[in-house]
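One chain of protein is taken out of this complex; the other chains stay put.
Chain IDs A, B and C follow the sequence of writing; residue 1 opens each chain.
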Amino acid sequence: MNWRFSRLSAGGEMPRNAADVRLFTCSFSPEAELARFTQAHPRAGGVVSFLGQVRSSSGVEAAGDAVEALELRHYEPLTLPAMHELAERILGRWDLEGLLVIHRSGTMMPGDPIVLVAAAARHRRSAFAAADFAMDHLKSESWFWKREKVGGQWRWVEPRAEDYQDIARWS
Amino acid sequence: MNWRFSRLSAGGEMPRNAADVRLFTCSFSPEAELARFTQAHPRAGGVVSFLGQVRSSSGVEAAGDAVEALELRHYEPLTLPAMHELAERILGRWDLEGLLVIHRSGTMMPGDPIVLVAAAARHRRSAFAAADFAMDHLKSESWFWKREKVGGQWRWVEPRAEDYQDIARWS
Amino acid sequence: MALKLVFLGPLEDLAGAPEREVASAPSVSQVLARLEPDLAAALSSARVKCALNGAIVHDRDAEVLKSGDELAFLPPVSGG
Partner (left out) sequence: MALKLVFLGPLEDLAGAPEREVASAPSVSQVLARLEPDLAAALSSARVKCALNGAIVHDRDAEVLKSGDELAFLPPVSGG
């Protein structure tokens, strides 16, 4: 099974600052991860982060339509290499001190963190752009399938055209 | 002295979600503030944050040019109303679940947090734009004067043309 | 020996399980030909990608499969 991780170093030469890319199968503390990341990059003037969490309600719908749980499935031989390749692309495009990408899989409850992306940079604009780019591309290029539990029933969530529009902003 | 806070409610009608705007004169924990903010907005799918901290080194310069301390002075009768007005403008422009703006004044050491902005929204794009806008405008419109201690000497930091360019992106 | 098939996302429901062992065959097309017709039709969709041991398969008629290989079927990922 050694092919599972054989493509991690496919990005060419080593970037100046390595990315911290992790997949978690159980819950994590975004604030602890962010604090550690920030402290690890004292030369960065700014850290931009995005935290995605399971919404406690899908919004305008009736109370009976609230999402009770969320499940993310992924295919390990593709997910982690794709996340590493995305991270290398981001480090090559912006001048960052550090990049953090954490993604959950498995079953999550409302309020649970799903994804945490953080970019540390000497310049604010680079940090914002890198975090924004990372989220746009993580959402559209990563191999995650999502099920929501609503009214006791699990249903798969379909792909959205909006994600492709988000990516088009960067080309 | 009641004129000091008389302009806080000048923004017209109350926004759907109030902003949390605070000025601190001593150090704070960005992770604790962010965790509390995130938990207070369970309907938000995403939270974007910017943390600005005192850099441990100004970067490419020689070791002797490292910033040893930073002092921010502000004029209270102007600072807090300006920050509240900016927050109201942001709440009027993007559909947010919540907005957090915390700014330090006083003397800070390398690694200390200076500013924390966080935007919670149902849609990722709104959260990114609101946090980005907040930082661009906080930097350029707020009444903060900055001194850096380098080689044992305090010196005032001059305004930068770059800040005005950042603001022009939004008009 | 056999092949391991992995069904991601909604394909899991259609296949009745997230994984399945099948008898080895030389190409992806030949593997599909032995499955239930409705499942084979879904896996043949242009929107469903196929990965062999973690690498996307571009030619499903290529006779490249070996016993012990893992074939994953990947429908479009979810939005949101």
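We take it that contacts are C-beta pairs under 8 Å (C-beta built on N, C-alpha and C of every residue); 3 or more make two chains touch, one makes a residue touch a chain.
What you see is a predicted model; the values in this text were computed from it and never measured.
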| item | value |
| --- | --- |
| Interface partners of the hidden chain - shown chains only, full complex considered | B |
| Candidate in contact with the missing chain, chosen from B:R22, B:R43, B:H123 or B:K146 | B:K146 |
| Candidate in contact with the missing chain, chosen from B:P81, B:G98 or B:P113 | B:P81 |
| Residues of chain B in contact with the chain not shown | 3-4, 7, 73, 75, 77-78, 81, 139-140, 142-146, 156-160, 162-163 |
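Note that only the chains that are shown with their structure count from here on.
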| item | value |
| --- | --- |
| Greatest separation from chain C - chain, by CA centre | B |
| Chain at the geometric heart of the assembly (C-alpha centres) | A |
| Intercentroid distance (Cα basis), chain B paired with chain A, Å | 25 |
| Overlap residues in chain B, where contacts from two or more other chains coincide | none |
| Sites on chain C at which at least two other chains make contact | none |
